[in-house]
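Here's the structure we're looking at; comments come further down.
We show some of the complex, not the whole, and keep each chain where it was.
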Amino acid sequence: MHIAEGFLPPAHAVGWTIAAAPFVVHGARAVATEVRRNPESTLLLGAAGAFTFVLSAIKLPSVTGSSSHPTGTGAGAILFRPPVMALLGTVVLLFQALLLAHGGLTTLGANAFSMAVVGPWVGYGAYRLTRALTGNLLAAVFAGMALADLATYVTTSLQLALAFPDAETGFAGAAVKFLGVFALTQVPLAIGEGLLGVLLFRALISN
Amino acid sequence: MSHHHLAATGLVVGYTRGTRVLDGASLSIPEGRRLALLGANGSGKTTLLRCLSGALEPARGQVTVDGVAVARSRRGLQAHRQVVQLVLQDPDDQLFSASVAQDVSFGPLNLGLPEPAVRERVAEALELLGVGGLASRPTHQLSFGERKRVAIAGAVAMRPCVLLLDEPTAGLDPTAVTEALAALARLGASGSTVVLSTHDVDLALAWADEVAVVVGGQVVQGRPDDVLGDDELLARARLDRPWTLTLGARLQELGLLPAGPLPRDVPGLLAALPTAVGAQLPTSAQ
Amino acid sequence: MTGLAVDDAAWASAWRSRSPGDKALLSLGLVLCALLLPVWPGSVLVGLTAVALALGPARVPARTFGRAVRLPLAFVAVGALTSVVQLGGGPGWAPDAAQRAGALVGHALAGGAAVLLLATTTPMSDLLPALRRLRVPAAVVEVASVTYRLLFVLLESLHTIREAQTARMGHSTVRRSFRSSGVLAAAVLTRSWDRARRLQDGLAGRGMVDGLRVLPEVLPSSRRFLAATVTGLTAIVVVSLTVGGAAG
């Protein structure tokens, strides 16, 4: 779930765009360098972007009967590393905004910050840490993907809380509200995405 | 294997660029026989097969098994999938597991069968398709023809009463086509109803008990030599006349073939030709 | 079959041959109006203008536009409601709840419609080359272009594989469905790598030197369109500030 077009006050839209920009620009430089060194990687990176877009179109069954979609950025961060995901994630967000009316242009910065920056870095960190501590690849993949998903939604909730603080309790109260609505409900789905990651990597290994 | 009668009546399916894909298509699949579904690319063959298999819900019309409409509920569709299985044209989109045996076992495992039963079905299906030797091979190492047959085995392992095959011979070389048709003959002998789609009119004439042509969103069904001898219909359907019929008719005109139904393939044609003809004739050709 | 409705509309739009820059100016201008002007009458005017232009001169199917604009509605509704619930002294509505929620929904719907006007009239392959003028590196534009082409190829694989799995009862229970989805994701990932590798070969044969240079179609800018855009946007701003200013 991305923040819809027009939902954030102008100052916040600009602020988050500025916040996300260094990461995305860094990612773009990384991609440009990679492509200059090895022109064929354009195709591999394009395929990675397409995969991230398509992964988020996989319907995950959920116990409640409704279905949800993975964010896909955890898998991308593990496979392609966070700097590249900052760019690919932003490209995917742009495509989702313009092809699916999911997200928006003025909210692209805020969404990129949560989904293309915070999600991948948290997921990648959790992946590396779990791998170092347990030595278990699949456990690390689970942690990486579940936490990337959850971190994305926690960030979204906090962005909304900053934009719409509670009249009496301010940011803290608003954070409680938005986390309750957008992040708490996401916990089972984050676990689902983690499980999907385990199944995905297990299938990849057996190939 | 029990026989079931699969049929479709008045199917209407959506629009691609302004025209309906299916526009009142009806089809009745004779039990235990071979039906060839003919049509040009984009005529709606695949769409019709997807409706019959339950994968696609038509906007109007219905698919019936033994006269009873297939329920679109989860349970109804699950029951339908044990009667009808569809194998799509591109094997790569149906082989999603790492090894051949693993891929073929996917369906039987999902039916909740115990392991020995699953193994038996996998072995049997691979054997029927003539690819028993490939069981432990990784799917990405197979040739195109092998992948096609393994994909069919995956459906056969579900033991459907009706097997629908979308272009099972497309892209295969003559030897592979012969092998694929032999495998389908074994399936037919084991009691399955086999429906295949193709745009090869000669193949349809030689192989099918009955043919159905998809044209203008509707279906014209009948005996192979009737339907495939109908030039007006074939032209509308953007199909060629089978050359065996074209040549056979001419040879019949010349009195070289006996009256009655024409041979359906080359061996038939050769066998039906007289052994000798008067030698004074070739001069009449320029 | 596996196309995306908004993308299909963009390729078929009557504005397909207009300059992507012209359309971007109009659409982004409307987005800014939706965001910055008072919701009454600013957002209402922006929303109406975007819908009227899309369904009128651009001839976008109403069904496609309506469905697409409905999509973000769930987020907008939940988000707006959450923002006007008050926690202090037990949960309750904020005093100006209705007005604030209405404003949020108004801004978001108008903004959404304005972005959709661009999305339903301009294919990505027209927009991406235009990004070069905003000094986005060529490599990034090329990666995004390949992404755009391949996502349709992969979406088709995704749908077909899922259909094949469903036919073989792979999604008959939640547990099986989970396992099948993992296999599905892995299969699509291997296909994406395979595609990239095969395209590499194919493009090397076409003389790929350094990057994927292509020549975009010539879609000339229209003075009349630009003039109308500037006039229209100015009118919206003036009317909104006069009426909105008087009201608020």
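First chain written, first letter: the chains are A, B and C, and each begins at residue 1.
What we mean here is this: a residue touches a chain if its C-beta (ideal position, glycine included) is under 8 Å from a C-beta of that chain, and two chains touch if they have at least 3 such contacts.
Keep in mind that this is a model prediction, so the values were computed, not measured.
Q: How is the whole complex composed, chain label by chain label, with copy numbers?
A: The structure file's complex resolves to the formula A x1, B x2, C x1.
Note that only the chains that are shown with their structure count from here on.
Q: From the C-alpha centres, identify the chain that is farthest from chain A.
A: Computed centres place B farthest from chain A.
Q: In terms of CA centres, which chain lies closest to the overall middle?
A: Central chain: C.
Q: On a C-alpha centroid basis, what's the spacing between chain B and chain C, in Å?
A: About 42 Å separates the centre of chain B from that of chain C.
Q: Please report how many Å separate the Cα centroid of chain A from that of chain B, as a whole number.
A: 45
Q: Taking each chain's centre as its mean C-alpha position, how far apart are chain A and chain C in Å?
A: Each chain's C-alpha centroid was found; their separation is 18 Å.
Q: List, in ascending order, every residue of chain A touching at least 2 other chains.
A: Within chain A, the residues that touch at least two other chains are 203, 207.
Q: Which chain B residues touch at least two other chains?
A: 97, in rising order.
Q: Considering the complex alone, what residue numbers of chain A touch chain C?
A: Contacts found on chain A: 1-7, 10, 13, 28-29, 31-32, 35-36, 39-40, 42-51, 53-55, 57-63, 75, 87-88, 91-92, 94-95, 97-106, 160, 164, 166-169, 173-174, 176-178, 181-182, 192, 195-196, 198-204, 207.
Q: Would you mind writing out the residues of chain C in touch with chain A in their complex?
A: Those residues of chain C that touch chain A are 4, 6-7, 28, 31, 34-36, 43, 68-69, 71-72, 75-76, 78-79, 82-83, 85-89, 94-95, 104, 107-112, 114-116, 118-119, 124, 127, 136-137, 139-140, 142-151, 153-155, 158, 171, 174, 177-179, 181-190, 192-193, 195-197, 199-200, 203-204, 208-212.
Q: What residues of chain B sit close enough to touch chain C in their complex?
A: 16, 50, 53-55, 74, 78, 81, 85-86, 88, 90, 92-94, 96-97, 106-107, 110-111, 154-155, 158
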